[in-house]
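First, the structure itself, so that you have it in front of you.
With one protein chain removed, the remaining protein chains of the complex are shown where they sit.
Note that the chains are named A and B in the order they appear, and that numbering of residues resets to 1 at the start of each chain.
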Amino acid sequence: MVPRGTATPGHARKGIGASLLQFIARRTLILLPTLLAISFVVFMMVRLAPGDPVMILIRQSEQTVGTEEIEKLRQDLGLNDPLPVQFGRFVNRALHGDLGKSLFTSQDVFETIVERIPPTILLTCSAMTVSILIAIPVGVLSATRQYSKLDYAALSGALIGVSMPSFWLGFMLILLFALRLGILPAAGMAYLDEGFGTFLKHLVMPSVTLGVGLAAVITRLVRSSMLEVIRQDYVRTARSKGLSERTVIYKHALKNALIPVVTVIGMQFGSLLGGAVIVETIFAWPGMGRQAVASIMRRDFPMIQGNVLLMCTLFVMVNLLIDILYTVIDPRIRVEKMK
Amino acid sequence: METGFVVFWQRFKKNRMALLGLCFLSLEVAVAAFAPLLTPHDPTRLALEKTLLPPLTPGHPLGTDEFGMDVFARLIYGGRISLVVGLIVISLSLTIGLLMGSLAGYYGGWLDNVIMRLVDLLAAFPFFVLAISIMAVLGPGIYNVMIALGSVSWIGYARMVRGQFLGLKEKEFVESARAIGLSDWTIIRKYLLPNAMAPVIVQATLGMGGAILSASGLSFLGLGAQPPTPEWGAMLSAGQIYIRRAPHLSTYPGLAIMFTVLAFNFLGDGLRDSLDPRLK
Partner (left out) sequence: MRCRRWLLAIVALALIFGSLAGCAGQEQPKATPPAKPADPKVGGKIVAGNPYGPTTFDPAYCTEQGGIDVINLVMDALYARDDKNAIIPDLALSHENPDPTTWVFKLRKGVMWHDDNEVFPKGKSREVTSADVKYTFERLLDPANKSPRVSLISTVTKVEAPDPYTIKVTTKEPDAFLLENLPSVYIVCKEAIDKLGKEKFAKAPIGCGPFKFVEFKPDSHVKLVRNDAYYQKPYLDELTVKIIPDQNVSLVALESNDVQVTEILPSPEIPRMMKNDKFKVYPSPTWAYRYASFNCKKEPFTDPKLRKALCMALDIDLGIKAIFPEGVAIRAYGPVPKNVVGYDETLKDLWQFDKTKAKEALAALGWKPGSDGILQKGGKKLQFTIKAPSQDPNRMKFAVILSQQWKDIGVKADVQSLEWGTLIDDMNKGNTDVYIVGGFSGASGMGFLFHTKNQGVPGNASFYSNKQVDALIDKGSVTVDTAAREKIWKEAQRLLVSEYPHIPLYHEAWFTAASNKVNDFFAPFTFNTSKNNTWLTKN
């Protein structure tokens, strides 16, 4: 990994602006066929699963419905049409921004899911923050004092979080902080208008539960990245110049060490979205994950498709953002990626 | 190759935590293998007359669960299942991942493109949601868990192997092998893969822990192992409802999962440090 010192040749800099736009355009273009493919896979998979949403709906309302009425209901919901027709209809509507109506609640799929995006984003970002707050100090500490007792202790601490099933950890935290100590609320999300303190209190336990898993991954990365960077020549140069160890570590080494970490964070965003399912259930957090699982259980096809589509879109967009961020930080990488 | 291993072992020995992890896992494997010798109880036999006995009851060192089944017996037999789940999930994802990665890395061109698009596609799915969807198709049960998890966890390995191949395939020894007339498959198998394996082994070790955790998450949602199968995740999730009245039901499987996954993590980290030629 070559440090930041190397300057980008002047002529390359002039073309950067245009290349950046091209880069974004290219990535956005790939987005559409990716989403199409994802929709297709989900569409097929969900219909392959045994279980008929109409039957589930009827059973839930505990009424007798004659076979003709069942057929009529299926017809009205468009479930009797051949699969290519159903898929085509879905794509067509999706392109116009209409993701259909839930089979169960007859409510607009897009609206239902969009309502749940902010809580999920809030939870995911907070979890990410928690991870980073744990990972950077521990990673740096571990790298600078490799194989010492401190290294082991710090690493073990970071790793314990990732070794526990999240529903267990979450519930343990609830028992400790809500029941025994009574300082944090047991479950639920608070909105900003209920007061910033309340808002934070509700956010703490879910973010920590979700974040500790990621913390271990990032810690490792920071540690190995730091270990590499420390051995580089320019660090030795900085040291020999008489700069304090702290300046060397934090001003020079850490900044370069963090570059690969940024990409990984983007990739891990997807795993956070998925892992949020369990945390959302335990903490009664009104996010997308819970909604996704419930709709899978009920074979609510439009909802499942809408959910997965939006989740993947979110994920891909975050990755794109991170990539752009990445290229902005490090000019060399930018040139590399543009090729 | 021998000197390589000796060097590796020298470095590995220095890492106390990794050694600890290795010892712990070996102990676990031994306990799981010799389970019938360690307990007289049948882990799946109901005994409704003695439900929810506390730990240190004579005959039941760790107590009994809501069916009257001995917790210690279920714990060690459960070790078999959890370890096997980890093993099979990793084997499955390694097989698929190595295959895909080798093909993409070695042949390049359109094959590489197709495979990498597939990888990107799968990578865009939130992992857990995908696993749940597959479970919906297959139905609950521990075997289906293995299939579901195995079929979504291979992308990391594929990318790793492909990355390594891209670097390795231009090297001289590959050229010479081709010149001799060795088949592509032999080249991949004997020359390229072994050199690419180091980071893969590390990732696979860490992945074992991840597989055990994901399996327990699926059990929490009711999709994993079904009663009376003794699987740690299922035991933990079933015991959760008794957490105030009989905390031993979830504590022991929880600790078992935690220490096992921790051990895999230590081991994996130790392997990485010892195998990575760039460090020290």
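General remarks:
To be clear about the criterion, contacts are C-beta pairs under 8 Å (C-beta built on N, C-alpha and C of every residue); 3 or more make two chains touch, one makes a residue touch a chain.
Note that this is a predicted model, so its numbers are computed, not measured.
By the touch rule given at the top, the unshown chain touches A, B in the complete complex.
Checked against the hidden chain, the listed residues B:V174, B:I187, B:A204 or B:A238 yield one contact partner: B:A238.
Within the complete assembly, A:I56 is the residue of A:L36, A:I56 or A:V204 that touches the hidden chain. By the touch rule set out above, chain A reaches the unshown chain at residues 49-53, 55-65, 67, 73, 76, 102, 104-108, 112, 115-116, 119, 171, 174-175, 178-179, 182, 185-189, 191, 193, 281-287, 290-291, 294, 297-299. Touching residues on chain B toward the chain that is not drawn are 45-46, 48-49, 51, 66-68, 135-136, 139-141, 222-223, 226-228, 238, 240-246.
As a working rule, only the chains that are shown with their structure count from here on.
Averaging C-alpha coordinates per chain places the centre of chain A 23 Å away from that of chain B. Across the complex, chain A is touched by residues 14-17, 120-121, 123-130, 132-134, 136-137, 139, 209, 213, 216-217, 220-221, 233, 236-237, 240, 243, 250, 254, 257-259, 261-262, 265-266, 269, 272, 276, 278-279 of chain B.
Contact residues of chain A toward chain B in the complex are 34, 37-38, 41-42, 45-46, 48-51, 147, 152, 155-156, 159-160, 162-168, 171, 175, 216, 220, 224, 227-228, 267, 270-271, 273-275, 277-278, 289, 292-293, 296-297, 299, 304, 307-308, 311-312, 315-316.
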